[in-house]
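Rest of the complex left out; these chains stay put.
Every chain is named by a letter (A, B and C) in the order it is written, and numbering of its residues begins at 1.
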Amino acid sequence: MALTYALLVQGAPYTHQAALSALRFGRAVVERGHRLKTVFFYHDGVHNASALMTPPQDEVHLAEGWRSLHRGQGTELLVCVAAGLRRGLLDEGEASRHGQIASNVAPPFELTGLGQLLDAMEHHDRMLTFSP
Amino acid sequence: MALHLINRSPQAEAAYRDAGALFVEGDDLLLIEDACYAALPAAADLLTPFRGRVAVLDEDLQARGLSGRVDARVTIVDMTGFVTLTEKHDSAMSWF
Amino acid sequence: MTPSQSLAQDLAELDLIVVLRHAPHGSQWVREGLDVALVAAAFGKRVALLFQGDGVLSLLTGQQAGPLGQKGTHPQMAMLEMYDIETLWVSGSALAQRGLMPDDLMLPVRVMDVEDCRAVAHAQLPTLVF
């Protein structure tokens, strides 16, 4: 039976393996025929959404990995706005609200509140946490 | 029943202790990332509370050079096996 | 794993369990874990907290803002009651290991033995571990 999954990702890419594990698990979930509905980025996981990450060309590009899950599955990529702001992750709206000169979060990543994490837990069959 | 995930090296004994205290018959433990090193025979004591219901993720084992060094009481599963464990258990808890 | 009756009653009324097992101040885990609990409560969810391992240290009395105004997590603790988060479970062995007693804690808690903790972990309730 196909299940719906949510992932909570709390590790920063290129610092800890947690983000890679989450991406691999997300792909395996899809390959098994389940739906990966939501990935929620919290704690240092917000750095997965950075439009400015510039890994060496011979290494996996984590943000691109998440975007490809969104393109393939419509997976929501939700970034906690409070955790992101203090860590320097903002979309255009937050940048202009806070008088910042630039932004580094763009669709399909969406800044959102913790309520969306609770929604995902409530409505999806499974929730897995990947932390540093 | 629950699936427990540990991703920290055996040096982080607290993760093993806290997960082990809550482990009951019918639960499963999956070792991923640096927790693969807990599958070495030398770390067997740390896994006692998990009553032989311990699996380790093959891809992470291989990267670490641990294939062929795993304690016989630990089951090796691949990423599909990981997903299967989450199908079986409604609830998953990550100890880090 | 059969919970005592009063614990079973608590469990029957819950929507979310947040487990806190890291120390406060040094890292952001307790703070961000409590934020989840407080937001859930603000959305009308019935939330319980389980303090395990170093998590019990976030309940110590006498905490203050740190140097450079680092806020710590005790102001959030003080808000729990206002948000109707009154089910606070504390691992008895975590307290004992640190030489602490319930009197050392800033809020009234229920001290849990290992069987109680197992019952909580297997109550089939949405659970987040921080």
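Convention: a residue touches a chain if its C-beta (ideal position, glycine included) is under 8 Å from a C-beta of that chain, and two chains touch if they have at least 3 such contacts.
All figures in this text were calculated on a predicted structure; none of them were measured in a lab.
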item: Per-kind copy numbers - full assembly in this file; value: A x2, B x2, C x2
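We adopt the following convention: only the chains that are shown with their structure count from here on.
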item: Mean-CA-position distance for chain C and chain A (Å); value: 27
item: Whole-Å gap between the CA centroids of chain A and chain B; value: 25
item: Sequence positions of chain C contacting 2 or more other chains; value: 129
item: Shared-contact residues (touching 2 or more other chains) in chain B; value: 90, 93-94, 96
item: Touch list for chain A against partner chain C, complex; value: 8, 42-43, 82-83, 113-115, 117-118, 121-122, 127, 129
item: Residue ranges of chain C in contact with chain A within the complex; value: 16, 28-29, 32, 35-36, 39-40, 43, 45, 126, 128-129
item: Complex contacts: residues of chain A adjacent to chain B; value: 3, 5, 17-18, 21, 24-25, 28-29, 31-32, 34, 125-132
